[in-house]
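The complex appears here minus one protein chain, its other protein chains still in place.
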Amino acid sequence: MERIGFVGLGRMGRPMASNLVRKGFGLSVYDINPAAVRTLVEVGAKPANGVPGVVEGSDVIVTMLPSGIEVDAIANGPDGIFAHARSGQLVMDMSTIEPRTTDKLAAEAARRGLAFVDAPVGRLASHADRGESLFMVGGTEADFKRVLPLLQAMGTTIHHCGPAGSGIRTKLVNNLLAVASCQLNAEALALSQRLGLDLPKTLEVIHGTTATNGQLKLNWPGKVLAGDTAPGFSIDLAHKDLSLIIAAAQAETMALPMVAAAREAFTMARTAGHGGNDFSAIVDWFCSVSGAPKPRLREAD
Amino acid sequence: MERIGFVGLGRMGRPMASNLVRKGFGLSVYDINPAAVRTLVEVGAKPANGVPGVVEGSDVIVTMLPSGIEVDAIANGPDGIFAHARSGQLVMDMSTIEPRTTDKLAAEAARRGLAFVDAPVGRLASHADRGESLFMVGGTEADFKRVLPLLQAMGTTIHHCGPAGSGIRTKLVNNLLAVASCQLNAEALALSQRLGLDLPKTLEVIHGTTATNGQLKLNWPGKVLAGDTAPGFSIDLAHKDLSLIIAAAQAETMALPMVAAAREAFTMARTAGHGGNDFSAIVDWFCSVSGAPKPRLREAD
Amino acid sequence: MERIGFVGLGRMGRPMASNLVRKGFGLSVYDINPAAVRTLVEVGAKPANGVPGVVEGSDVIVTMLPSGIEVDAIANGPDGIFAHARSGQLVMDMSTIEPRTTDKLAAEAARRGLAFVDAPVGRLASHADRGESLFMVGGTEADFKRVLPLLQAMGTTIHHCGPAGSGIRTKLVNNLLAVASCQLNAEALALSQRLGLDLPKTLEVIHGTTATNGQLKLNWPGKVLAGDTAPGFSIDLAHKDLSLIIAAAQAETMALPMVAAAREAFTMARTAGHGGNDFSAIVDWFCSVSGAPKPRLREAD
Partner (left out) sequence: MERIGFVGLGRMGRPMASNLVRKGFGLSVYDINPAAVRTLVEVGAKPANGVPGVVEGSDVIVTMLPSGIEVDAIANGPDGIFAHARSGQLVMDMSTIEPRTTDKLAAEAARRGLAFVDAPVGRLASHADRGESLFMVGGTEADFKRVLPLLQAMGTTIHHCGPAGSGIRTKLVNNLLAVASCQLNAEALALSQRLGLDLPKTLEVIHGTTATNGQLKLNWPGKVLAGDTAPGFSIDLAHKDLSLIIAAAQAETMALPMVAAAREAFTMARTAGHGGNDFSAIVDWFCSVSGAPKPRLREAD
């Protein structure tokens, strides 16, 4: 069994490291906060003598840090991971950071004959506590297999997303939807409250339709993602609804900042000639102005 | 069985009226387009002599029109529904229009001793074809019961949302999420494409998390909607993720207009002191700046 | 001297009508508020018997009303202006309303052999008090000359913008800048306050540069509006500055909603390949996505 070094024992790192110990992995740990180290030592981890100590005593070095600044410092600093690493070791960064920092880590690891995996964490801290996290992993097939036992000790859902750097990128795409949709929910529910609607009834309705983005899961694969942009419900009609929604909010003296931005986007799509297409095909318009290829699971016949 | 008058035989009205005929209702119909009338006559409806003819020959008058302008003209015009209606008749508007136009219709109907129901239609035209629409209904309990058989002939899911005017308001709240989330999906998938991710894998990840707004359904009822705003994942951390997402898009020279609006909203929430709360509690902040009461299914203990 | 009928004696209409009386015009006036009528009668106007009375006793009928709804009702209502007007009369609407309502008024006037002019009002109520308003006028050359003496009695700056409908359209374009720039100022000054800068010094700097949009007046005519898009300062560099500005605001936990929207726009322009052009050429990009021809005063040699 590989020896694990773990750097970063915060709200997420602590339970993750604990679960590794609990499942039988030998762990040497480090954190700038001695109390965090003590907590891990109490459950059976070995305190390492700083980052160099972590690197010296492990085959796999895991980092779980607040931001790219800390990861960069701990990896590339004068007394950091790369300065002490030996060929054959594997570095796995599980922090949520800028993809380009991840790319730099991967390149530096490759230059030094080290393996590198990015494996940022999904779900909440409470899931991490119970060893039920989700991981989005970037790395070679071999490196993925090497870290799989560790990930299985910390979580229940593990996605191999592609080469190094694709784990963090997938997490950002995933969280774009997860986080931004909260403000969209907020705009919908605040409007509902201002319109005097009954909350449980409104939620019952919403939860029974594709309003809560069942569309991406249920409708899009058979429509735009299959190349079928014939209107079930057109961009023009969707735009009409957004206009009614904004007018209703305005009549209540209430702002809807995300919806307003969405309406401008639908308007641009109409100006560009997409108004007659299915409203899922807004993604084709947006990919075209984003310099991205159209997203297709398969082409329509 | 009540006699039905149906005004407005467009892409939605036509199959809805057809389903009423098919299920045995006596229908007199009108549309400015004679061809649309003929199609209904062929399946068994009776052509009415204009709006006055529709009103004269029916107990319940249904309108399904493109916008509030047409509804207002057909209802309030010199030769319109109200000019010819008799006490005891029921008017059911199924169009998607401004709530305040609906309110005016309801008030005018009440003034004249008529019943009024608003029942806008959910789902797609193809659902209407198969009699599988969803209806969000506003009206008294008695009026709701009166129109229920009609709605059951045209659809499979029927929500009584509250008094007159609450059907159309519920539809707007529902469609806010349904439509605006499409542009949000577009931003997520365009970013995924620009980041070079594998589309099927990305969708697999997204569909397995709460990214596609499972949060509103799965997480919010036990968190903010129950008055629990303790952070599972804080607004501060959600804002950090949005900032990483925007930075990653900027690094690809790619705009994310809705996400940018969302980030500004999260920033305002932080400025207002909500940063430490659970990210679902963004709705509490937004309700506070919207002059709306906090949305609660129940209060936390 | 032509007899003037004046409908609408609110905060703007009252001083405008007063100035007409003071400069010697015979005025018959009407407002739904009798107190407003009395005020005008005290300075020498004649109270008219409703809208029909105004129309009967005048050669030129002026409307100055709160919104297009009132203008439409007073012009097109059963007892409105058009119902009573005689060929040869001129209707001048000075309200700020939707251009398409203006177009309908102009078309209806033409159909009835009436002249029509739109002449919305610029500057503040205090300017109207002193007869120092600005007018943006749409109408034929002959009709413009006919109303010029009236306008000169009420204001000091009079622009003939083009045919009927171009007065109100010009006002909307003008006020887009005048009003939206206030929120932009607000974002700049709030940032300045959060950054701890000295307000008088900051304003001194801003007022000495083209920051307060001297660019449109001083730079654009010689750059993009003359077809010269070679970079004095490129869209790429302007975008870099916007990114620094947003980052500085974020570091202060402060939102900049308009600046964020501007940054997304600059980003889209870069994605579309305009990054190397002069930052004034952002208008060329935006016209291209708006389906509008490039704005040019003359072409570059």
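Residue numbering begins at 1 within each chain, and the chains themselves are lettered A, B and C in the order written.
Here is the rule we go by: contacts are C-beta pairs under 8 Å (C-beta built on N, C-alpha and C of every residue); 3 or more make two chains touch, one makes a residue touch a chain.
From a predicted model like this one, the values you see are computed outputs, not experimental measurements.
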item: Visible chains that the absent chain touches, using the contact criterion stated earlier; value: A, B, C
item: Identified contact with the non-displayed chain, of C:32, C:69 or C:186; value: C:186
item: Contact with the hidden chain (one of A:39, A:76, A:267 or A:288); value: A:267
item: Residues belonging to subunit C that touch the chain removed from view; value: 67, 96-100, 122-126, 134, 136, 157, 159, 161-162, 166, 169-170, 172-217, 220-221, 225, 232-233, 238, 240-242, 244-245, 247-248, 251, 253-262, 264-266, 279-280, 282-283, 285-287, 289-293, 295-297
item: Touch list for subunit A against the chain that is not drawn; value: 243, 249-250, 253-257, 260-261, 263-265, 267-268, 270-271, 275
item: Positions on subunit B contacted by the hidden chain, ascending; value: 257, 261, 268, 271-272, 289-291
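Following the convention adopted for this analysis, only the chains that are shown with their structure count from here on.
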item: Among all chain pairs, the one with the most C-beta contacts; value: A-B
item: Most central chain, judged by mean C-alpha position against the global CA mean; value: B
item: Separation of subunit A from subunit C, taking each centre as the mean of its C-alpha atoms, in whole Å; value: 47
item: Computed distance of Cα centres, subunit B from subunit A, in Å; value: 31
item: Rounded Å distance between subunit B and subunit C, as computed from the means of their C-alpha atoms; value: 36
item: Contacts with 2+ other chains: residues of subunit A; value: 257, 261, 289-291
